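All protein chains but one are shown at their positions in the complex.
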Amino acid sequence: MSDVKKVVLAYSGGLDTSVIVKWLQETYNCEVVTFTADIGQGEEVEPARTKAQALGVKEIYIEDLREEFVRDYVYPMFRANTIYEGEYLLGTSIARPLIAKRLIEIANETGADAISHGATGKGNDQVRFELGGYALKPGVKVIAPWREWDLTSREKLMAYCEEHKIPVDFSSKKKKSPYSMDANLLHISYEGGILEDPWAEAEDDMWRWSVSPEAAPDQPTYVELTFEKGDIVAIDGEPLKAHEVLEKLNKLGGDNGIGRLDIVENRYVGMKSRGCYETPGGTIMLRAHRAIESLTLDREEAHLKDQLMPKYAEVIYNGYWWSPERRMLQAAIDETQKNVAGVVRMKLYKGNATVVGRKSDESLFDESIATFEDDAGAYNQKDAEGFIKLNALRLRIAAGKGRKQS
Amino acid sequence: MSDVKKVVLAYSGGLDTSVIVKWLQETYNCEVVTFTADIGQGEEVEPARTKAQALGVKEIYIEDLREEFVRDYVYPMFRANTIYEGEYLLGTSIARPLIAKRLIEIANETGADAISHGATGKGNDQVRFELGGYALKPGVKVIAPWREWDLTSREKLMAYCEEHKIPVDFSSKKKKSPYSMDANLLHISYEGGILEDPWAEAEDDMWRWSVSPEAAPDQPTYVELTFEKGDIVAIDGEPLKAHEVLEKLNKLGGDNGIGRLDIVENRYVGMKSRGCYETPGGTIMLRAHRAIESLTLDREEAHLKDQLMPKYAEVIYNGYWWSPERRMLQAAIDETQKNVAGVVRMKLYKGNATVVGRKSDESLFDESIATFEDDAGAYNQKDAEGFIKLNALRLRIAAGKGRKQS
Amino acid sequence: MSDVKKVVLAYSGGLDTSVIVKWLQETYNCEVVTFTADIGQGEEVEPARTKAQALGVKEIYIEDLREEFVRDYVYPMFRANTIYEGEYLLGTSIARPLIAKRLIEIANETGADAISHGATGKGNDQVRFELGGYALKPGVKVIAPWREWDLTSREKLMAYCEEHKIPVDFSSKKKKSPYSMDANLLHISYEGGILEDPWAEAEDDMWRWSVSPEAAPDQPTYVELTFEKGDIVAIDGEPLKAHEVLEKLNKLGGDNGIGRLDIVENRYVGMKSRGCYETPGGTIMLRAHRAIESLTLDREEAHLKDQLMPKYAEVIYNGYWWSPERRMLQAAIDETQKNVAGVVRMKLYKGNATVVGRKSDESLFDESIATFEDDAGAYNQKDAEGFIKLNALRLRIAAGKGRKQS
Partner (left out) sequence: MSDVKKVVLAYSGGLDTSVIVKWLQETYNCEVVTFTADIGQGEEVEPARTKAQALGVKEIYIEDLREEFVRDYVYPMFRANTIYEGEYLLGTSIARPLIAKRLIEIANETGADAISHGATGKGNDQVRFELGGYALKPGVKVIAPWREWDLTSREKLMAYCEEHKIPVDFSSKKKKSPYSMDANLLHISYEGGILEDPWAEAEDDMWRWSVSPEAAPDQPTYVELTFEKGDIVAIDGEPLKAHEVLEKLNKLGGDNGIGRLDIVENRYVGMKSRGCYETPGGTIMLRAHRAIESLTLDREEAHLKDQLMPKYAEVIYNGYWWSPERRMLQAAIDETQKNVAGVVRMKLYKGNATVVGRKSDESLFDESIATFEDDAGAYNQKDAEGFIKLNALRLRIAAGKGRKQS
C-alpha cells in the first residue's frame, strides 16, 4: 500500500468522508486532496474547507458545478425521456460521471496517482465512480475504503473518530436520519431504515423536498415551459440557465407535492433494493419533454427512441456514462432533437403534473389533415384501402395456407 | 358490388351504424347481420335489437364479451406494462381484435362473405378491424362505408336518414357531444372539437368517467391488489373475475380523479392526432403490475421486457394483434409472468395512484443482502472490486490506447 | 390527368421506359424530361440520348453518378455491416435513394411537377422511388405507369411499340434474358423465369458478373484493404476513390467466384419472392469491414451496432433512406466509425473471401493482456472471481428462493 503518493477524495464534509481522509492518510501514508462540489444538494459546501484543513489537507477543491451538471448531464439524459425500470429518473446515477471526471482532472492537475470515494461495496455508486475513473485515466489507482477497512459499524466509526480526534458533531443533522440519503439538483434519495421492508409505507416525515399532495395548495399552478433542441430554456417566458430551470421546477414541483416515488429497483451488483426518491423538477421536465416531442418528432424516430431508451437508461444506471456505447446512443438521440422546440403548458396540482397544451413552430401536427371535419382533399380516405390490403397481404397468405392464428 | 351476399356489421345501435345498415342493404343489395357487443362501454346493448329489427335485420347478435375482453386481451397486454409513445394505455386498440374475431366467427356461422364497420378512413380502427379480419379469414370482403360513400358531412347523413326513415333521436345523447368518443371497460376516448387545437386545454365537462382531482375526496383510499401470473385476481382479498377487477378499479380510480390523459399521438396512417383518454382502472393496474414485478422479476428479464415493450405496443396499436409477431412477443412476455404473484398496496388520492407497499412469496428481494446493517457475510464487498475491474477493462484498454472519452 | 405539365422520368434507354416516355406524352399530354444515370450498371448511358431525342424529348439528363453512389450511399450502409434477412446485401435498395433525389432535383431545375419510373406495382422499387420523391418534394405528383396502364403483357407492349413506331431492337440483348435484372456498381440481380420455383437451382449461364467457383483460378489471390473511418480508401496500398474501390473489388471477386447468392426474401409489399444476386465486391467489403471493426471497435458499441443493424437494413430495404429514422441510425453508426482504421488482408479463392490478417494503429487488441503466456501482471486473474460472483448474484438469489431453472 506504500505505492500511493497522493489521492483525490470525493469529500462531502460529512462524518464518513472525514474519517476516510484520516484513514487514507494513515493507511496509505499519502497526501489527500479533497474535492467538494455543489451539485445542488442543498447544503453549503464552503464549510468543507475548514473541516478539510482541520484534517491536515493542503489541496482543497471546492466548486460550484450546478450549471455544468444540469447542462451537460441532466439535460442530455432527459432528451431520451430516460427512465430506469419504468419508474426511476436516475437522479443519483447522473451525478456520478461529473464527479468522476473532476476527480480525474484534479488528479491530473495535482499529480495524484489515486482517487477515492465514500461509496460502499454494495451499491451502484462505487461502480459509477470507478468506471468513470478508469475510463478517463486507465492507470489510476482507486481506493474504496468501505471495501477495505474494518470500520463496518457506526460504533467502530465513532471509536475511530474519538481515537483520531475527528469532531463528530459537524454532521449531527444527517446523523439523526435513519435513512441513507443522497441529493443533487435532480433529486434526493432515501434508502435503509424501515424502507428495507418493501411492504412498509414510507413515513411522511421522511420526505424533505416536497409537501405531500394532501398538504399542497388547493389551487392549481399553471406553468409554461419553452424548449429549444430538446432542452428547457425558459419558464413562463423568462430565459434561464439549465440549473436555474431545474431549481425553479424543483420549487414549483415540491410546492405542489410532485415527484415522490417509492420503488424496488435492481442494482447492477445483482441485488434488489428499495428506495424512495423526490424528483419534483425532473418529473415535470419528463412529462413536458414528451409533450413537446409529441408535436415535433417524426413517428418512427420517436418509436426508435423509445426502443433505445431502456438500454440508454441501463448504461447510465450501471455507470457507463464515459463509454463508447453511451456516446453512440447520445449521437442518435441528439440527432432527433434538432427540431424539438416550442412551448408546453402544464398544470401542477397536488401531485399531478399534467400537460394541458403544447404548441410549436416546428409542429408536425397537421390540423387540416387530422380534422374530423371536411379536410378539403388533404387526405384521400381511399388510400387507406391499399394501405391495409398490402399490410394484410402476408397475414392473408399465411391464413390462406392454413396457418393458425392462435 | 353485386357479389356480396351477406355482410356482418359491427353495429353499435347508434346513428352512424344504423345508416350503414341501410346503406349496405341498398348499395350492395345484400343481407346485413348485426353484431353488437357489450365490452363495457357503459351503454345498454339490448336496445340495438329493436333498432336492428326496425332496419329489417334478421340475424342479430348481441353478446356480453366483457369477461373475455379483459381476460384474453387487456390482461395479456398489461403483462407487458404496455404503453404507446410513453403515455397511451391503448384502450381503443385492444378492443378491436376481439370485435374482429367475432365478426369473422359470425360470418362463418351465418355464411356471410363480407364484414363491415363504421370506422373512418383516417383512423387506426379501420386498420385494426380489417387486419384482424383478413388474418382470420383471408378471403373475406371488407366494406368500409366511410371510405366509399358520399355521406361525408353530418348534414348529408341526416338527409339520408330522413330519406330512409331512420329515426335519429335514438342517439340523442351522443349527438350532443362535440367529441368523437369511444368507450370500453378499459377506457373512454375523446377526439375532435376543440381538441383539434393541441394548445387548447380540454374543457372540464368533457370528462365522463372520472371526477377531476380537485373534486375528488380529501381523504385517500387504500387498496390491496393480489396478483397471480401477472394478472390481478383479487381486490382487498376478494377474488374477482378479470372484468370485475377492471370494473371495480374503474370505480375506485374514477372516484379519485385518476387516469385522465391528454396527448398528441402518431397514427399508423401517418398523421398526428390529439386525443384525451380516461383510463382509471388501467392506470392503477399498470402501476401495480410494475410494483409486483419489481419484487418478483429477475433484473435481466425485466430489462428485456422493457426493451421489447415499445415494439409490442406498436404491434397492438397498429392493429397486428392477430399476427405471428404478436404471438412471438406474447410468448416471451408470458414466460416471465409465471412467478409474478403477490400483493401490492396502493394509495389513491386526487389523481395520484401511488404504490406504498408490495409483498410476495415469490419475492427476489433479499433483505439479508440488501441491508445497510451488518449482513453477516451474505454479501462480500470485496467481490465488487473484481466486478468493477473486469467491467472496466475494455474502457481502460481503450483509454490506454489514447481513445478520447468525449 | 390533365394537370401534369412536365414529368421527369427515370429513363434507362431500354424498351420499357421508352414506351413509358411515349405513354406519358400521350396519356398526360405533358412534356417528358429523361434522366439516365451511370451508377455502374455496366451499360453505356450515352446512347440513351439519341433514343430520348427520337422520342421527342427536349430536356435530357445523362449523368455519371458512380462516385456519389458509392461514397454517399454504399459506404455509409456498409459501415453498419448491413444485411437484410441474414443474407441480402441490399444492392438494389441502396441505389434507389440517389435516383429519387436526382429526379426531384431535376424536377426542381426544370420546373416539372411530376416524376415517373418504370417499376411495377408488385415490387419494392416503386416504394423506394416514391417515398424518396415524397420526402424530398412533398407536393410532387408521382406517375407509376405499370400501376395505371393496361400494357400488362409483353405482347401488348410490343403492339404499343409498333403502333407508336418505337424501335424495339435496341433492347434486344435484355429481351432475350428470361430474367428480370437490375444492376449497379454494388450488384446485379435476377428474378423471374425458373427462379419462381424456389426449389429449382439457378442455371449456371444466368450469372453474369462472376465465374463459378469451379471455373475460378486454382491459385488464391491475396489482397490488402486499407480502411479509414470505416471506409475502404486503398487496395494493396493504392489510394482509390470509393467507386474505384468497388470496381476493383468487383473484378477481384468476380474473377474468384465470390458473391453469388440465391435467396427467398420478404418484400415490403407483403409477398415473398425469390432472387439471385451477384455482389462480388460487396461480399469482400462486408467481411473486411467486420474484420477491421473486430480490432478497433469497443465490444459494447459493436454489440449495439449488431442489434440496430436489422432495423437499419429494414429501413433501407423498405425505401426509407430519406427519413428521420435512417438519419438517426446513421448518426449512431457513424459515431462508432471514427477509429475504424487499419488494414485487412484477405484471401480470395473459389467463392471464399477469407480474412487472414488484420492490423491497425487504432487496435484495441492488447496482446500483453490476451496472451496465454505470462502477462507480467497485466491482468489479475483473481478479479474474475468477484466479477463472476456479482454477475451470479441475481441467479443465486433466485435459485435460493426456489426458482426453477428450466
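Order as written gives the chain letters A, B and C; numbering starts at 1 within each chain.
Going forward, a residue touches a chain if its C-beta (ideal position, glycine included) is under 8 Å from a C-beta of that chain, and two chains touch if they have at least 3 such contacts.
Note that the coordinates shown come from a computational prediction; the quantities given were computed from them, not determined experimentally.
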item: From C:126, C:226, C:250 or C:279, residue that would touch the chain that is not displayed; value: C:126
item: Option touching the unshown chain, where B:159, B:194, B:215 or B:328 are the choices; value: B:328
item: Missing-partner contacts on chain B, residue numbers; value: 266, 269-271, 297-298, 300-301, 304-305, 311, 320, 323-325, 327-329, 331-332, 334-336, 390-394, 397
item: In chain A, positions touching the absent partner; value: 298-300, 339, 362-364, 366, 369, 379-380, 382-387, 389-391, 393-395, 397-398, 400-401, 403
item: Residues from chain C at the interface with the omitted partner, ascending; value: 81, 85-87, 120-122, 126-127, 130-131, 134-139, 142, 144, 146-147, 152-153, 180, 191-192, 196-202, 213-214, 218, 220, 260, 262-266, 269-274, 290-291, 294-295, 299, 302-303, 306-307, 310-311, 314, 322-324, 327, 345, 347, 349-352, 354-359, 363-367, 369-372, 374, 379, 381-385, 387-388, 391-392, 395-400, 403, 405-406
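Convention: only the chains that are shown with their structure count from here on.
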item: Inter-centroid spacing, chain C versus chain B (mean Cα positions, whole Å); value: 40
item: Chain A and chain B: spacing of chain centres that average the CA atoms, whole Å; value: 31
item: Residue numbers of chain A (touch at least two other chains); value: 266, 269-271, 311, 323-324, 327, 391-392, 397
